[in-house]
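See below for the structure under consideration.
Only a single protein chain was left out; the remaining protein chains are all shown in position.
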Amino acid sequence: MTALAWVGASLVALGVPFFLLGTLGLLRFPDVFTRLHALAKADNVGLGLVCFGLGLHSGSLAHALKLALIWLLMVIASAVGAGLVARAAIARGVKPWGV
Amino acid sequence: MMAWAITAFDALLVALLLWLAWQAIHADGLFRAVISFMVFGLLMAVAWVRLDAPDVALAEAAIGAGVTGALLLSALGRLPERDKEAPADRRARGLAAVGLAALALGGATALATIAWALPAPGLGREVTEALPKSGVDNPVTAVLLNIRAFDTLLEIGVLLLAVIATWALGPMQWSAPARVMSPALPVLGRLLFPMFVLVSAYVLWRGGHAPGGAFPAGALMGAGGVLVFFAGAKPWITGAELDPWRWLLSLGLVAMLVAAVGVGATGRSFFEYPVDLAGLFILALEVAAALSIAILLFALCLGGRPPHRWGSEDEA
Partner (left out) sequence: MSLYAVLAAALFFLGLHGLFAARHMLRKILALNVMTAAVFLLLVVLAERADVADSVPHAMVLTGIVISVGVTAVAVILVVHLAHGRGRDRGD
């Protein structure tokens, strides 16, 4: 493996804990708002690291750009989705935890 | 070292798929069941990749999680509340566990034994031989739009019939969300629409030489249309005039029939394209089929005949 591939692989490995912690938060946090907060970590940082790492690992600019696009779309979708879920919860009268 | 990791991944995937399928059928609450089924569809896409069927994976990801999910969730919103929360039948569950395990075990063993004992010549050699004459390099596209184009013709016919059936049942069963819940949602729709067109065109073009083609492209565009619609966009054609709908919906079927019968005018048999023009024929039919599949899937997700005005009563 080239140095670039090693850097890519370690970035992917670095991204995995974010997914683990995001999932842990999704399962263990007390209400919908804090769970959304936990999920955002996995989506934004975890996926970002994985995509960036895979892009470096592939060693091809076209693949790296496609992966970057995937990450960008995912971030937009997760932001809008999280906003919708939170607004729907407020509209149903869900009180944030500890407030 | 790689082999055990791959086996472990397969085992994990198989276990997850089984659990999700069980949840989709027996979970408490219909919402949970529907979500489980959508995740099942997504993971099936991963299974297709593991089975070297990337064309199928693309279509499954767009249809299994996208179109079917939108359809099931829309329907769920229209079902009475008492239906939704009703727990699955406990008695059936207990009986099920025993009966099902026995059935599945017996069935699996019988099936595996029989399937493995049978010779499996397949049609791979024939397809590979015919590929240079088919006009494309991707064998799946060659089978779909040249060698077995008849199947695709009938498939688009079945989709058209499904739309006719839903229209015959009456007007649209659900409307787009009555009030926009988040200011980000319409922006997302506007932002994503060109993206969906671009990606569908790319997948369609790729289909000639790599995984992709009319089916995934059509499914993607249909799913995109549904998403943009539920994000508050209003299609430019309404139910007030049904003629444009009829033409768009039957576009694929008409195009394929014209191609199939048209080659007959030059003394060829049904769907026998001229060899040097086959690539062009396939591209034209793919564009028509993809557009047609997209609009047919969109029409199916509307859940009935489109209304005369899109959500006019909801506009503030």
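Things worth noting here:
For reference, chains read A and B in written order, and residue numbers begin at 1 within each chain.
Heads up, the rule we're going with is that contacts are C-beta pairs under 8 Å (C-beta built on N, C-alpha and C of every residue); 3 or more make two chains touch, one makes a residue touch a chain.
It should be emphasised that the depicted structure is a prediction, and the values quoted were computed from it without experimental measurement.
With respect to the full assembly, the chain omitted from this view is in touch with B. Across B:Val39, B:Val67, B:Ala255 or B:Ala278, the single residue that touches the chain missing here is B:Val67.
Touching the chain that is not shown, out of B:Val199, B:Val228, B:Leu249 or B:Ile293: B:Ile293 (per the contact rule at the top).
Checked against the full complex, the candidates B:Gly135, B:Gly208 or B:Gly303 give a single residue touching the omitted chain, namely B:Gly303. Residues of chain B in touch with the missing chain: 7, 10-11, 14, 17-18, 21-22, 24-26, 30, 33-34, 37, 40, 44, 47-48, 50-53, 55-56, 59-60, 63-64, 67-68, 71-72, 75-76, 78-80, 83, 86, 88-89, 92, 95-96, 99-100, 103-104, 107-108, 111-112, 115-116, 120-125, 127-128, 139-140, 142-144, 148, 151-152, 155, 158-159, 161-162, 165-166, 169-171, 173, 215, 219, 293, 296-297, 300-301, 303-304.
The criterion applied here is as follows: only the chains that are shown with their structure count from here on.
The touching residues of chain A, when paired with chain B in their complex, are 73, 76-77, 79-80, 83-84, 87-88, 91.
On the chain B side of its complex with chain A, the touching residues are 181-182, 184-185, 188, 191-192, 195.
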